[in-house]
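What follows is a set of notes on a single structure, which appears directly below.
One chain of protein is taken out of this complex; the other chains stay put.
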Amino acid sequence: MNTLITLSILAIVVLYLGLFKAKKALLPVTMFGLAAALGLAVIEWNSNAVPIYSGMMLFDNFAVAFSSICIFSSMLILLVSKDYFERISEHVAEYYAIIIFALAGIVVMVSYHNLSMLFIGIEIMSLSLYILAGIRKKNFASNEAALKYFLMGAFSTGFLLFGITLLYGATGSFDLLEIKQYVISNPTIISPLFYGGLLLLIIGLGFKVGVAPFHFWAPDVYEGSPTLITAFMSTVVKTAGFAAFLRIFLICFAPLHDFWMPPLLVMTVATLFIGNITALYQHSFKRMLTYSSVSHAGYMMFAIIALGTASVNAVFVYATAYSIASIIAFAVLILVKRQTGSDSFDSFNGLAKRNPFMAFTLTVAMLSLAGIPLTAGFIGKFMMFSSALSEYHIWLIVLAVVNAVIGIFYYLRVVVAMYFKDAERSIVAESPFFKVVLALSAIITIILGIYPGVISNLF
Amino acid sequence: MINLVWLVPLIPLIGFLINGLGRNFLPKNLVGAIASLAVLLSFGISLGIFFELNSSEVKSFTIPLFDWINAGSLTVPFSFLVDPLSSLMLLIVTGIGFLIHIYSIGYMHHDAGFAKFFAYLNLFIFFMLLLVLGSNYVIMFIGWEGVGLCSYLLIGFWFTNISYASAAKKAFVMNRIGDLGFLIAVFLIYTMFGSVEFSKIFPQAASMVSGDSTLILITALLFVGAIGKSAQIPLFTWLPDAMAGPTPVSALIHAATMVTAGIYMIARSNILFTLAPQTLEVVAVIGLATAILAATIALTQTDIKKVLAYSTVSQLGYMFLGLGVGAYTGAFFHVITHAFFKALLFLGAGSVIHAASNEQDMRHMGGLKKKLPVTFLTMMIGTIAIAGLPPFAGFFSKDEILAHVYEHNKVYWVIGVIGAMFTAFYMFRMMFLTFYGNFRGTSDQEHHLHESPKSMTIPLIILAVLSVIGGFIGVPEVLGGGHWLSKFLEPVFQASNNKMAGLTLDHSTEFVLMGVSVAAALAASMYAYIRYVKGAHVPVADTIARPAFSKISYNKYYIDEIYNAVFTRPLDALSGFFYKIVDKRGIDGLVNGLGAGANEASKGFRLIQSGNVGFYIFMMVAGIIALLVYGFYKI
Amino acid sequence: MNQLLLILLFPLLLTVVSLFKGSAVSKWAFAASIVPLLFTIGLINKFVPDASTQFLIDLPWIPSMGIHFKLGVDGISMMMIILTNLLVPIIILASQKHKYSNPNAFYALIFFMQAGLLVVFTALDGFLFYIGWEAALIPIYFICALWGGENRIRVNLKFFIYTIAGSLIMLIAIIYLHLQTPDNSYDIASFYKLNLPANIQGWIFIAFFLAFAIKMPVFPFHTWQPDTYTEAPTAGTMLLSGIMLKMGIYGVIRWLIPVAPLGFSEWGQTAMILSIIGIVYASVIAFTQKDMKRLVAYSSIAHVGLISAAIFAWNVQGLQGAMIQMLNHGINVVGMFFVLDIIIRRTNTRDMTLMGGIAKVAPGLAIGFLILLLGSVGLPLTNGFIGEFLLLMGVYNYNIWYAAVAGLTIIFGAVYMLRMYQKIMFGELNERTSLFGDIDLTEKAVLLILCVLVIGIGIYPNPLLHISEASVINLIEQVNQKILVK
Amino acid sequence: MSISLFYLIAFLSIFFSVMVIFSKNPIHSVLYLIITFFTFTIHYILLNAQFLAIVNFIVYMGAIMVLFLFLLMLLNLNEDSEPMKSNLLKIAGVIAGMSLLITLVGSLKSLHISDPVILQTQDLGLVKNLGKVLFSEFLLPFEVSSILLLVAMVGAVLLAKKDTKRI
Partner (left out) sequence: MENVTQAMQGVPLNHYILLSAIVFAIGVMGVLIRRNAIIIFMSVELMLNAVNLLLTAFSVHHNDASGQVFVFFIMALAAAEVAVGLAIIVMIYRNTHSTDIDVLNKLKW
């Protein structure tokens, strides 16, 4: 709760800083505030939280962990944002504020204990993102991204709400515990309203995390948005979406596993294939990352399909690994694009010669995304596979392996471009902030890959 | 002395190492001396062993050196077996080996690879001795393959000539075909007897019933090994090609020692073969067929070494024929005598070639009798010996075999005698073409003709003497001899002899048989004399057409061509097919196809992402409908 | 400090140091690479050749998932450690002649791979095994792709993806096994104790087999291999063929058959037939290869086919043969590629039809080459014979006809090897080969070491056989009991 | 009679919402939408949700719809300028919508709640009651939704404002 308050206040403070044209202070203040929020979140670890505010919110370990990782990832992304927004417009403070607001929404999303909180959290986040996607106002791609995201987002919100309504109609409450109670106490006569609501809720949440066939917005929006925002969307937002997804399924719908599992299974497989196969033929690194992001949503779905106590760990590790690796990828992309003006694979040619450090970190990131051992991404995939296998979804795993193999294809393309192809290029400038972010992320990726014990058994 | 048997192979090995490592800086004389001395020392020890064994009560000694391979129940000790059979072989190998070393000093004197040559020769002696001395099949196999290697190295000694190198390769590969049979036989033996040691196998085998199917398989496979090594049908074509090597090599490896390893091995395993009469029959038939086939080829050859080579194949066939009819002693006897006269003949041929400036075609020789008296004389002795005229060595051994053959099967005997007749003919033909008439080569060659140096002629003389007297170690009873050899080898063949009836021919039959074969040989040699000396007939040049039989014979029944067409080329074609079609297009194509397929799928798949919001929403709605339909049916 | 841990960590240390080492890294790398070899000798000294697992390390790693950092050495592992630590210095020595760009990275990757390999060969925990398995793959990918030939990118991508695909399938099997263990463990001992139904074991067998078959490679999973060997830099080819493919063989011995004995009894024969087909198939292909590296690559498929066939025969002779042949094949094939590298560097072609007569100008090379070649065709008194003899005997004990077909390798091996030798070494010199210089001192040293090993092991193999015998017998007993119970 | 009033209003709701999506002129669409919303207001009244009725009237019809209208005027989109989708797409859209409806209703097929909606507490939908619930139980969402509005405010200004700086 303190985190939420801190974030809200921080956002307003940032807005005021913008008002007073204190641009220099923006980043430090933001970072400081986020650090404080992070600290406040972390100290609530293992505090045996109970639902607060009439059962609206439960800041339990789950919430702490996911808030923390989201805030942490945001900090990394914002570190990279130095000089980034300034190139877009002069309203830098507003951007920071909106990002922080989105973060506040995310904190609500991961700690909700009532469907109304889920709804509001999601909407705060989504609205912020609609705005952020469109901040390059003169840029058609950015415009298109904002419009697509907005229209489809609003559309899917309708389904989410319809679903919540039906659940309410069946159970008479928005409170997760009461919904759970309803499921447990009436195992045989669960209302069709409830089932319908559940399905519609899946649609609404599925849209937010980008699961096929509700993923269509993702590639276009991710590509059109400013890269930094894409980084934010595909890491922090996705993590939060899964946390929200997982939370309600874990608390309320676990007993109905047999009902919702088959469609989710199909959606997962579809997501995996669409994400991976489409990524294969991309020429733009950024667009490849967007599809890869879709496919990673598929992997993260494993934890929900094989819902159990291990799922939280699995999603958390996977999301962390994925976020950190993606941040590296996007950070490097920002730099490369700034220099070459293009985000195609070819613009990475020969990077290793001039910027070995950058190339190395990006390689680590790609290996992590591809799920190669000794990187965090492998541990994530490993846990996902473990959890899915524990429910005997052998075929799902086999298909996942096929996809993992396809994935390696396109992740290695950039590595190949950096190391094995030559191009006349000048050195890409890395600001110290970038260096810190890249190094930190790479180190985290490797440490998690070698000793995942630090986060793999939090729950 | 017997305990020092490990020195016998070791000394040549040391000789090999010294010459091999010092080949670039040791002077030629020293090289030759070291190499020869090494073999001489071995010979000396072998002699000692021989006498010690002869006087000893116990006739079989196993000298263990160290454990070589241990794997589970399998134990292969590195140990040597000294018994009459091996001690005799030791003498032949080291004795003839020594003579040939001496000879080579003269013969190879001008060759740039002098030291290399002697190193190889010593190495060969080493491996041959291992083969002979091994107390189990695996050690024997070491020698077996080792001599094959040396044969390869020595055939390809002048490797810049690509056809020589090919001949070497051919020899190695054909030997390997036999080796595979040998190896599998060893496995079978191991499973059957639980050991590969001779001393464990043979006593067990002696108590088995005849005709056991495993035994037949074992012996058949062993015989496959022998076929490869001893150049029998169908694996004999390498031996004539092997004449590409220097002539002393042909004498040592491809006449006297290595090629008889097959006979040695079967003689060693005699009890197994005795208990597998079916195999023996096959051995006899193949031996006979080889004997006659090679003889017919030799009839028309014009290359002096080729004649000798086919003659060797033919004689080896006789040895197998002997083995096949159970005349183990006779066969081994023939090994010994053959070693003498065939080594002699090869060395003599070498001397001729040496004199005639490396000319090997008999059509370009003639009239060398005057220029090369020693060579002529010694070779004539060898020829008489091989033709089987009494009392030279070949007579006794060949007749012993033929006597057994007669008892076994009369038809075989008739064919055998015909073969002997051919032998006499082509050998004398060779002699007449080479030494009689007028010289047909260039004047340069004629000018250059000279008798070989002492180092070459002395071995010739020694071998000639041996060819003359060598037969007396096995004079049969019928001629008033005691057949010392048979008695000496008795312990080795005892078990077999117990199983098989001995020779039951009465003396008169034996005399008749001898008479017939001698008469046949004499007749053939007379015919050769009339045709080539009186008629001064010279084989026609290659460009002129020959009569049908002559053509087939001259072209070696086209066997090389047939092999080429049946094995080599199809295999190469298969290789290309496997590589280009199965591997590249098929398997790899499938693998790459998966990748390409994924890529193609991606090309098509991504079009779904059309960029059109309306379409996206439409797809979403479709998904929602599907989901709701699922719910509709599930509830 | 546990000696084993020292052996494992030292290459990692070398990795880091060589990354930041200044100049003259290649000489330094060679010197440094000797140290693990010395450690290994120390390890052998302390090693008791019985069936027990020694130098055990067992540290909790990811306790919640039952993952331990558990390693140990028994006879089988010992042989593999010897192989790795013996060959790495030779490989490094052999690459001294090449002027690689960025040598620091090059040697660092080699050392890293060494560490990965050692983990694979000593891991007693499924997860750790998998990690090591992939950790060995990544560096070799970069070695091959960074310093390889023209087609390196495409070829290595295929190699990488192919092997990863196999190992991911193996990962599934490992996780599955883990989920079946009552004590929530990845320990190989727990895996051994499982008594899964036969059909499940069949699937596990297939999953593991795919991974190992691709690595070895067994027909028909081999098509990555000739291309990769051909395009890789020499050190890469040596690492791949000398050590890396033994990962697959070792995996079969340690993980595949003991973990899924019933699967083995169901599918073992199929695997064996595939191996045997591979022997003949690869040999036949090797007949007409013009590219020397490709020829040796195919020959390697054939040799490995024999090893795997003997393993699937699952008897003492076959397994012992496999153990020693792994070492032998490592030595021979490394030597072979070393020789080819010498020739290729001097003639600038891999096409052997363009060569000839080299024996005349480089007799030292010719002798070394010949000895290595004889080793790989399995001539007695060379190391190859010991291996092939035991291997064929193992196959024979299983089925005589299989042995007869597998034995064709003896003939075919001679055919293609001698063909190659003849084409390269024999005949007349031509303009390409006439300037060929004989080998220099470093090259001589490498060749000498290799030849001494070839002949030394051929003459006195027993000490090596002794190392692994107890473990092998123990393992066989263990599996056979399980098969017999059913 | 009153029950038939519900059906009448329901029919009007459906009718005008259909008009919203099918009328060619955007202005007409907005106007039909306003009427639709008005029928919804009546529904709320019928359900005795008076506070909602008022809020709906004020917020939707008063604020939101006016905003729409204003925007349409501002952008000068009052004439029938929209390039319509092809008929095929339209039909597909209609079919999809229908299917959605059918499946939506169908998935609730075995719904047994045919019992009528009975208002148990008269003042359920009154401001007083709602206020109590809103400011006790739903206080946190209420507070948090302020963030939502703040974001919307900031964002709307940010986006709609003409930017002087070129990208």
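As written, the chains take the letters A, B, C and D, and residue 1 is the first residue of each chain.
FYI, contacts are C-beta pairs under 8 Å (C-beta built on N, C-alpha and C of every residue); 3 or more make two chains touch, one makes a residue touch a chain.
This is a predicted model, so every value here is computed, not measured.
Visitor: Under the definition given at the start, what are the shown partners of the omitted chain?
Guide: A, B, D
Visitor: Considering the complete complex, identify which of A:134, A:226, A:263 or A:380 is in touch with the unshown chain.
Guide: Checking each option in A:134, A:226, A:263 or A:380, the one touching the absent chain turns out to be A:134.
Visitor: Over the whole complex, note the residues of subunit A touching the chain we left out.
Guide: On the subunit A side, contact with the omitted chain comes from 116, 119-120, 123, 127, 130-131, 134, 137-138, 140-141, 143-148, 150-151, 154-155, 157-158, 161-162, 164-166, 168-169, 172-174, 193, 219-221, 223-224.
Visitor: To test your reading of the contact rule: which positions on subunit B touch the chain that is missing from view?
Guide: 606-607, 609-614, 617-618, 621
Visitor: Please output the residues of subunit D touching the missing chain, sorted low to high.
Guide: Output for subunit D: 1-3, 5-6, 10, 13-14, 17-18, 20-21, 26, 29-30, 33, 36-37, 40, 43-52, 55-56, 59-60, 63-64, 67-68, 71-72, 74-75, 77, 82-85, 89-90, 92-94, 96-98, 100-101, 104-105, 108, 111, 113-122, 124-125, 129-130, 132-134, 137-138, 141-142, 145, 148-149, 151-153, 155-160, 162.
Here is the rule we go by: only the chains that are shown with their structure count from here on.
Visitor: Once you count every C-beta pair in contact for both, which comes out on top, A-D or B-D?
Guide: Between B-D and A-D, contacts are more numerous in A-D.
Visitor: In whole angstrom, how far does the Cα centroid of subunit C sit from the Cα centroid of subunit D?
Guide: Roughly 71 Å, centre to centre.
Visitor: Please work out the Cα centroid separation of subunit B and subunit D, and write it as a whole number of Å.
Guide: The computed centroid separation for subunit B versus subunit D comes out at 102 Å.
Visitor: Can you list the subunit C residues in contact with two or more other chains?
Guide: 161
Visitor: Counting only residues that touch at least two other chains, what does the list for subunit B look like?
Guide: Residues 595, 622, 624, 628, 631, 635.
Visitor: Along subunit D, where are the residues that touch subunit B in the complex?
Guide: Where subunit D meets subunit B, its residues are 85, 89, 92-93, 96-97, 99-100, 103-104, 106-107, 109-110.
Visitor: Give every residue of subunit A touching subunit C within the complex, in rising order.
Guide: Listed in rising order, the residues are 313, 367, 372-374, 378, 382-383, 385-386, 389-390, 394, 397-398, 401, 404-405, 408-409, 412, 416, 419-421, 451-453, 456-457.
Visitor: In their shared complex, at which residues does subunit A touch subunit D?
Guide: Contacts found on subunit A: 4, 8, 11, 15, 52-54, 56-57, 87-91, 94, 97-98, 101-102, 104-105, 108, 114, 116-117, 120-121, 123-124, 127-128, 130-131, 134-139, 146, 166, 191-193, 195-196, 199.
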